[in-house]
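Presented below is the structure to which this report refers.
Just one protein chain is left out here, and the rest sit where they should.
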Amino acid sequence: MTFPSSTATDAAAESADTAGTAGSGSAVVGRSPGQLMWRRFRRDKTGVGSAIIVLAFFLIALLAPVIAALYGKDPYTTYGQNQPGLLNEFGYPIAPNGGMSGDFWFGLEPGLGRDVFTQLVYGIRTSLSIAVIVTVLSTIIGIVMGITSGYVGGKTDYVIGRVIDTLLAFPSQLFLIVFLPVVEAAFVLPEEETPVWLRYVSICVVLTVLGWATIARLLRAQVLSLRAREFVEAARVTGASPARVIFKELLPNLWTPIIIQATLALPLYVGAEAGLGFLGVGMTEPTPDWGRMFQVGANVYHSDVTYLLFPGVSMLIFVVAFNLLGDSIRDAFDPRTKR
Amino acid sequence: MTSYLVRRVAGALVILIIISAITFYLFYAVPRDPARAFCGKICPPETLALIRHNLGMDEPLFVQYWHWLVGIFAGREFVQFGSCPAPCLGYSFATQEPVFSAIVDRFPVTLSLTLGASVVILAFGILTGMIAAWKVGQPLDKIASSSSVIGASLQIYFVGPLLAFYLVDTMQLIPRPSYVPITENPLDWFTHLMLPWVVLSIIFTANYTRMTRSQMVEQLAEDYVRTARAKGMSSRTVFFRFAWRGAMIPIITIFGVDLATLLGGAIITEQTFSLHGIGELAVRAVQNTDLPMLLGVTIVGAAAIVLLNIVVDVLYAFIDPRVRLS
Partner (left out) sequence: MTSHSRRIASMTAVLAAGALALAGCAKGGGGGAPQGGAGATSQKPLENKAVSAISVGTAADSTGPAPEVPGAKSGGTVYMIDRDDFSHLDPGRVYLNYNSSVSKLFTRTLTAYKHDDSGNIKLVGDLATDTGTTTDGGKTWKFTLKDGLKWQDGSPITSGDIKYSFERLFADFITEGPDYAETWLVPDPKKPFRDQYKGPYDGKELDTIETPDDKTVVFRLNDVHPDFNFTVAMTGYGAVPKAHDTKQKYDKQPFSSGPYKIVSHITDKSLDLERNEHWDPKTDPIRHAYPDKFHMEFGIQVQQSTERFMADAGNDKQAFTFHNAVAPERTQEVLNDPELMKRSLRGLTPFTTFYNINTKRITDVNVRKAIITAWPSKQIQQLQGGEVSIGKIATTVMSPTVLGYEAFDLYGKLAKPEGDPEAAKALLAKSGNPNPTVVYAYNQTPTQEKVTVAIKEALTKAGFKVVAKPLNAGTYYDAIGPVDNKYDVYWGGWAADWPTGSTAIQPQYDGRLIADNAPNYTHLNVPEINDAIDKANAITDAAEAGKAWAAIDRQIMDQAAIVPEFYQTYFGLYGSGLGGVKFDPIEGEQSALDIYVK
């Protein structure tokens, strides 16, 4: 559950500094920056490989019901409790390696005896969708706040700046777990049921609220430096409306840092969401969740370490692939960036 | 310098008061009746009302917040508990222990965990980074950069139990993590915290190796280094006396942030290794909706982060004389 930290910001800022020049320089060659980027990206084998892996994960998430149907199991049935001979009297799989078999490819969940493979596939679906939603939302809010702050300046800048400061001073992990029940309590009376979607929405809201400040701060700095540039000055002098300046002059030059920041943030949100699940404040049973599998894994590893390996290794692969992909995208945007 | 510090501390206090006010209002808006925890098994409504009064919960929210704030500096009197000397953060709704002493009790655990890990991470990271920079372009460099990607992609709650299974359960190389006060038995303190330190350093060290290396390489290309060399200084002197200073500044910045991450991340680290520090206190408080405890931990956590930022900024000035605090 690491949060977008300045490590990420620095890398983004580093490449973003040169983004403007990279964009304008390309005009000479006669190709759009997008085309240039795509050409560079295709030459990067690591990048393409990572992209395929990442894509595969998203496909798995999207096609989870199809995969489960083909495989013939679902993530809810407690197979181990229904069929004798699968779990021993302490609730652990009888077969070696966590109960892996032709029927249960990744074995059985200790205790309830659910199928690990479908749990994982559906868990990835839950976690990835939350991460994507949060990345999109926090990026949008970050863009709005960052540009407003940098472009309008004055009191607005001061207020937004202090809000950002305060948000960044919050111990973010603590706040995640603290705010979740508070957000829920705000919507649900104690005697009412907490619907599944509410927990889902709460997680998205809390991650977004705590996540937009980083990108906003970065964009604010970018806008401040861009605002002083001739082409923006020129646009303003010629009487362009603020909207035009923002959308036609500023935003095109900000896409690179925005995309880079977003690619850095997404795997962090996957980790953050999983961290919530691990702590027992994430998605609730029976909704399958990647992070909650770690919670179970951490409880049963003494006797069934196999169970921990599947969510662990799959998340490692995903995050590494996504980080490498992020690197490649950054390289493609700006080949001069050193890492 | 002094006036700078005063200003920074004053600013930090304002932020802390804002944070505490926000959290206080948010948490107390949660519908929860703490009085039950102070009541016997069969709890008549009049006893509940009495306890609410004893806890000062029958007053308007802003009065409660004011009492809470004043309690930190002047202490408080509770009918239920008697006097609570300053700094008083109230009493836990769940365990009825004083919040401040609970935090103080657990602080050494979190501190040992974080500082120990920081020392390992910084020492190894900077050392290997320096070596890599000393011998530029060697395999170490490549290993460092690829392992930093993997390291940074690992989750504590995956590596932790995994290593615990192999190193503790199976091979019995190191003891299961727990906290033994360093004053009681320094050796036990060390061995029982080894696993968490190792796990944290697996995740963080490679990043510092990579950063140190690239910073050193950059510094060595700077004008002042070239000037020093041209004047006949040995490369060893240049390397160890000048270049590292410049390289340390970005490292300290990152470290300041990572330290905050480590402290905040203590929640997950402690949960992973069943260590009972402030992070675990926070999780328990959340599960119990233990508002005074939550508020206490939040404020102490925020204060630690704010303080850390100030310390990092001051450290700049010591390492790099070019930085002026103003």
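Think of it as A and B in the order they're written, each chain with its own count starting at 1.
Keep in mind that, in the parts below, contacts are C-beta pairs under 8 Å (C-beta built on N, C-alpha and C of every residue); 3 or more make two chains touch, one makes a residue touch a chain.
These numbers come from a predicted model, not from an experiment.
Engineer: Using the definition of touch stated at the top, determine which of B:18, B:50, B:120 or B:174 touches the missing chain.
Structural biologist: Touching the chain that is not displayed is residue B:50.
Engineer: If I consider the whole complex, including the chain that's not displayed, which of B:21, B:37 or B:249 touches that chain?
Structural biologist: Answering carefully, the residue with contact to the hidden chain is B:37.
Engineer: Of the residues B:88, B:195, B:266 or B:283, which one touches the chain left out of the display?
Structural biologist: The one listed residue touching the chain not shown is B:283.
Engineer: Provide the residue numbers of chain B that touch the chain removed from this figure.
Structural biologist: 31-33, 36-48, 50-51, 54, 78-83, 93-98, 101-102, 105, 176, 178, 271, 274, 276, 280, 283-284, 287-290
Engineer: If the missing chain were put back, which residues of chain A would it touch?
Structural biologist: 77-78, 81, 87-99, 110-112, 181, 184-185, 190-194, 280, 284-286, 295-296, 298-300, 302-306
By our rule, only the chains that are shown with their structure count from here on.
Engineer: What residues on chain A touch chain B, complex-wise?
Structural biologist: Residues 1-3, 5-7, 10, 165-166, 169-175, 177-182, 185-186, 189-190, 267, 271, 274-275, 278-281, 294-295, 297-298, 301-302, 305, 308-309, 311-312, 315-316, 319-320, 323-324, 327, 338-339.
Engineer: Which positions of chain B touch chain A when the two form their complex?
Structural biologist: Within the complex, chain B touches chain A at residues 15, 18-19, 23, 26-27, 29-32, 145, 149-150, 152-155, 157-162, 164-165, 169, 207, 214, 250, 253-254, 257-258, 260-261, 263-265, 267-268, 271-272, 279, 282-283, 286-287, 289, 294, 297-298, 301-302, 304-306, 309.
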